[in-house]
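A single protein chain has been omitted from the complex, and every remaining protein chain is retained in its original position.
Per-chain numbering from 1; labels A and B assigned in written order.
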Amino acid sequence: MNIQFKDETFRDDYTFKNSDEAIKRFPFPFDKDSYMYAVNMEPHTPVREGSVYYNSFDVDEHYVSEMRDRAMVLDDDPLRCQSLPHMELAGWDLLELIMVEKAKDYPDLFELHRDGDNWHWINKPLGIDDKFTFMDATTLPYGPMEYITRQTQGDFCVLDQRDDNLWMDAGMVTTQADWSLDFDIGMNFFEWHAPVPLAHEKGIFVRALKFLLNIQQGAPARRLNWTMTVNPLLDTSPENYHKWGIQKTTLTPENIGNKQHLRVELQTFFRLPRSNALVFPIRCYLIKLEELVTYPKWARRFHRVIRDLPVELATYKGFIDNRPMIIDYLSQFDDGAETSPGVWPED
Amino acid sequence: MAKTEFEPSIRSRPVYGELEAKNGKAHLFIADADGAGAILDMAKSAPKDFFDKAHIIYIPKDSGDKYTDQLKALGAKQFYAGPSYEASVTRIQRVLADASNGLQIYLSGTEGLMGQAMREATNVGYPYSAIQTEHRGSKARRMQCVHCKGVTEDVITDPFECSHCGLNLFVRDHYSRRLAAFQGVCVDAEDPGNVPDKVEIT
Partner (left out) sequence: MSSGAAKIAVKVTDVVEVNELVKRFKFERTDGGLMPTFSGGAHTVVSMDDHGTPRLNPYSLMSSPLDRSAYTISVRRDDEGRGGSLFMHNHVKKGMDMTISNPVNLFSLDLRARKHLMIAGGIGITPFLSQIAQLDSMNGNFELHYAVRTKSLGSYVDELTAQHPNDVNVYYDDKKEAIDLENLLDGQPLGTHLYVCGPKGMIDWVRKSAQEAGWPRETVHYEEFLAPEPGKPFEVKLAVSNKVIQVGETQSLLEAIEAAGVDAPYLCRGGACGMCETEVIGYDGKFIHNDHWLEESEHNNGKKIMPCVSRFEGKTLVLDR
């Protein structure tokens, strides 16, 4: 595998874009021409070499730039990374999981050498070479969760499991779809999902929780979620909403193909062995409408999904005002032809 | 004044019940203003000698002396009336630090008082779901500005102005026990200056 890491920005001049290769492997979330919430869990096992589903933690061309953006967010607001005191053990679990998996899946990029508790971690893309003592936080520059998630794409929620519920007791959250870790930390599964419309009534969260409580060691699961974002802004946080919210009003029929992005979250779930906690990585992938429509199947289907989405969902996902313009843009790529089942662009 | 009824809301919005005497080695009551009424109502059906093991911490706020004598008459082992929550909080912390499992906790009055007292209890390991609560009196909310993180006390309108950064915020039902506050979010981010008229929180 040979990844060309890009030098790009997710703020100010927004130079982010996807290569042809990245477009092709984009995790398009719609397997049919309509969308409604579903638990839609599946085992997180490798699918199609080269796809984002192939490795435990996908590393792509945006890695180095995304990590730089994360560091900037944390400099501005350290509260984006927090861990309640009882979660340090889970932090070590997470550090071990990520280091072991990345070293196995990307041996040319990451190396982990272990001699008992003396560990040596090499991250070539970020130029990191650290020796530390496993389970001794004083030997790392940050706590274990913060250390490893400053080096891993995607947000991370670390969930304590007790009283037949999951509790958001630690996390690294800088690429979120408009929710605040600082506000939600300590909440249970139903509470942090409280603002989501329709899904509670449909019993989605009760079923999802039951599934998640039973996730076993060595048997991770995954699902996809999605929303819409104007400009390739990773940090769509409530904290900064008063700054970025206005960008939603800058769409025009001329710039929409470049400015409007589909934002897909690849959510995975791993049981952590020492703490019996669950880690919930939320990996954000962005694609411009003009990139997405290069595959006719995706263009047709996405038009139909957006057009037919219930108003509550379009409102919750924050694009109700822009929906007419998005539909107008997408409709020119929809000739009404049938689409093949499944998410893959060329099947 | 009876217990407050609220419209059904989202799952993160606290739900309050009605105080009820429970088995316990000790009983800690923390109440403000009309919250005293909840204790007095509960006392009517409490077992004899129940208040021998009770400690009542009461913050009258604008109800003045209205309930104080009646509360005292319950015969709690300890009774304290404080001028404000802030003035009482170190006492609350001291009581919780000394307490042992078997303590029952009863909170009544406004959401701000109950939320903050609950936070003190959970900080020392008391499960929030085992704490009894009953809402009485003002529906004013303690609001955190999600942008500047400042907390504005006793918010009675939606939207309201953050007392720290001055942004116009709308009042969400999303509630954080850890912050003991509801979330306030900028109401005119997508259309600066277009702030809806204030309405009273119900």
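Basically, a residue touches a chain if its C-beta (ideal position, glycine included) is under 8 Å from a C-beta of that chain, and two chains touch if they have at least 3 such contacts.
What you see is a predicted model, and the numbers here were worked out from it, not measured in a lab.
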item: Sole contact to the chain not displayed, among A:32, A:162 or A:202; value: A:162
item: Contact with the hidden chain (one of B:19, B:57, B:103 or B:145); value: B:103
item: Options A:32, A:48 or A:86, residue touching the unrepresented chain; value: A:86
item: Contact footprint on chain B, counting only the chain that is left out; value: 22-25, 96, 99-104, 121, 124-127, 129-130
item: Residue numbers in chain A that touch the chain omitted from display; value: 43, 84-87, 89, 93, 160-163, 210, 213-214, 216-219, 273-276
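FYI, only the chains that are shown with their structure count from here on.
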item: Between chain B and chain A, distance of the C-alpha-averaged centres to the nearest whole Å; value: 37
item: Residues of chain A defined as touching chain B within the complex; value: 79, 163, 180, 182-187, 190-195, 200, 238-246, 248-249, 321
item: Parts of chain B lying in touch with chain A, wherever the complex brings them together; value: 10-13, 129, 144, 146-147, 149, 167, 172-174, 176-179, 183, 185-186, 189-192
